[in-house]
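Take this structure, written in structure tokens, and hold onto it; I'll ask about it next.
Heads up, one of the protein chains got dropped from this complex, but the rest are sitting where they should.
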Amino acid sequence: MSQIDTHTDDGESGIDGSTGYRITLESVTKHFEDTVAVDGISLEVQPGELLVLLGPSGCGKTTTLRMIAGLETVTGGQIRIGSEDVTETLPQNRDVSMVFQSYALYPHKTVRGNLAFPLGKTDLEGDAKQQKIEEVAEMLEITELLEKDPDQLSGGQRQRVAVGRTIIREPRVFLLDEPLSNLDAKLRVQTRAELHSLQRHLGTTTVYVTHDQEEALSIADRVVIMNNGEIEQVGTPKEVYKQPINEFVATFLGDPAINLIDVTDGGLFNGEVLMTEIGIDAPPETARIGVRPEDAIVKGGSTEGRFTDPVTFELDVIEPLGHTYEATLKRNDRLFSIQSPNLTGAPGDSVQVQFDVDQIVAFDSAGRRL
Amino acid sequence: MFTKIITKTSQAVSSMSRRLRRQSIEAPLWERVGFFLTLGLVGFVSVFPFYWMGVTSFVDEAWLYQRTPQLVPAVSDLSLTNYQTLFGAETVPFVQYFLNSLFIGTVSAALGLAFAIFGAYSFARLEYPGRWIFSRGVLVNYMFAGILLVIPIFQILVTLGLVNNRLGIIVTHFIFVIPLGLYLLGNYFRSIPKEIEEAGLMDGYSRIEVIARITIPMSKPAIVATYMYAFLLSWNEYLYASVILRDQGLYTLPIGIEQLQYAFENVWGDVMAASVVTTIPVLIIFLYLQKYLVEGLSFGNMD
Partner (left out) sequence: MTRVTLEGVSKVYNDAQGTERAVDDLNMTIGDGQFAVIVGPSGCGKTTTLRMIAGLETVTEGTINIGDREVQDLAPAERNVAMVFQNYALYPSMTGRENMAYGLKHAGGMSKDERDEHVTEMAELLEITDILDDTPDEMSGGQKQRVALGRAIVREPDVFLLDEPLSNLDAKLRSEMRRELQRIHRDLDITTIYVTHDQKEAMTMSDRIAILNDGRLQQAASPEEAYTQPANRFVGEFLGSPSMNTVERSVDGETVSLFGQELGTIDSTGADGRVRNVVFGLRPEDIVVGESRDLSATASVTEVEYQGDGNFLFLSVENTDMTVRAPASVRPSPGDLVTAGIDRANVYLFDADSGEAISLKNQAVQ
């Protein structure tokens, strides 16, 4: 079998001055028999960038990743890595590597064997090969695990080995499919930051798939939000969170979810006045406003900036998180969730809340942001 | 001494019953008693024939036919006469039968396994038109009793000039090994996560290399189980061997044992001694490889 080309002539200057490869998707479509999994998406991943594909299950994000990997055929459109068209290239010849959700370690090989396996297709031999393995193991702090079998490792250790196997060959592109979803919450925060640093350090163009919005916002240079096989919005984490292009994006990001209120529904507060206050001139009977839970403050907190007049709610459910409280408030049978560190009281108590006018977003009847 | 045994036993029983009680709050006594009675009965029915085979092979004919039958022979009744007759030069070429069976079993199982690995992989992983028909069709083979196919297969072998020939019986056994081999291995391959093979592709290896370096090493239990199954099928097969093989020099063990009965009178001892010798390799293989067998078969059944 042929050795993988090293493609050294094709890299570009990446975002941090590192050399990376651009990935280009042009009107890429994937059909599975009658269903359309990916519906003509076009996307450019910048050299050295960490791009996250985010969306609910079935949105086409994993299929997209697998098409870039070559593990799924492309029904229509073109995929390029650097300037090379790889649409029809077999996965083993694309020089990209992948971390699978299940890690997919080779169970019959030791950690060393797992790390060595990808090197079998490179020029590295003997000592140089062992040295490379030691080097990667050290970088990921798994040196003392090298002689163990995968089934002797904890989840976090397996994850590291999977990452090691991916980076050891120094491929053109890293693909990561939900790499943290099998870790417990604590380890996830830790590993996420480490993965982020590692990617920046290596400067390799990376496509990362997750369904977890917190993970996406945390780690991404840019986030692509997908739904029903199409791209809803591409932007930096801050852009997509603060300026969602539509209600889907607004609702998908943030936990607890953004509150969406019909402008004409007088049950909570006077929406028309609010619309004027935030300076949006739209037919109010068709608009909805969105307020993030953390942009509502309990009266008594600091109100630097523009805030609405206090609105009185009844406390329905209060949930301590330690560093803050989440609460569901009730007014005229409408529920409203807020997040605030200085909340007290028991269900049934009344709470006065003010809203940060500058953070409020509004949507038209089709769900597009005004 | 005797009281000691009784105390020990009663201790064991009470600790056992205590354990049983703690196992579950619900199960009433009659349920537990019924459970163990059934278990004992099934155990007895399956083990007794083997016991009797062993006993018969080590006693004289006279002991078998005595007026009041006994279950346990006295030490003085035991002898190796039957085994001496069996391996004695002047009676039957028993050693030759043994070697024939060994050769035919080894070769037909190896061929069947090699074929089944690639066939099963294609059923489990590859997409091609007609895959469903092939993969199910192969199992249909099992719905026919072996005897139905004797004549067609015999005719084919006649045409090919393979009657009374080791290759003929090897090919026949190979045919019968294939369906279950495909089924067992196919299910095992399906139980291997697809991503592990995909990881191999992403690491730069071709499909064939991935099969050789990842799939096959990972499937060792199923491969061992399939090989054993194939070997035992050939080892125990009587019908086709008796039809295809004519020369005494080519006989396998099952026909050989039958020949013993025809050749002599009052030969229960000899036949059972031959059976013991036939069973021993099976037992050895089983004890040695049972770990793989259990794993391979239980995976295979999870479809």
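Observations
As written, the chains take the letters A and B, and residue 1 is the first residue of each chain.
By our rule, a contact is a pair of C-beta atoms (placed from the backbone, for glycine too) under 8 Å apart; a residue touches a chain by one contact, two chains touch by 3 or more.
Treat the numbers as computed from the prediction; the structure is a model and nothing was measured.
From the options A:148, A:200, A:299 or A:334, the residue with contact to the chain not on display is A:200.
Within the full complex, the residue among A:125, A:147, A:255 or A:349 touching the omitted chain is A:255.
Considering the whole complex, the residue from A:74, A:111, A:167 or A:219 that touches the absent chain is A:219. The residue from A:174, A:208 or A:241 that touches the chain not shown here is A:241.
Residues 56-57, 184-186, 189-190, 192-193, 196-197, 200, 211-212, 214, 217-219, 237-238, 241, 253-257, 292, 294, 316-317, 319-324, 326, 328, 339, 347 of chain A touch the missing chain (whole complex, contact as defined above).
Keep in mind that, in the parts below, only the chains that are shown with their structure count from here on.
Measuring from the averaged C-alpha position of chain A to that of chain B gives a distance of 54 Å.
Looking at the complex, you find that chain A touches chain B at residues 1, 4, 69-71, 90-93, 95-98, 100-102, 104-108, 117-118, 120-122, 165, 169. Residues 193, 195-196, 198-206, 209, 213-214, 217-218, 220 of chain B are the ones that touch chain A when the two sit in their complex.
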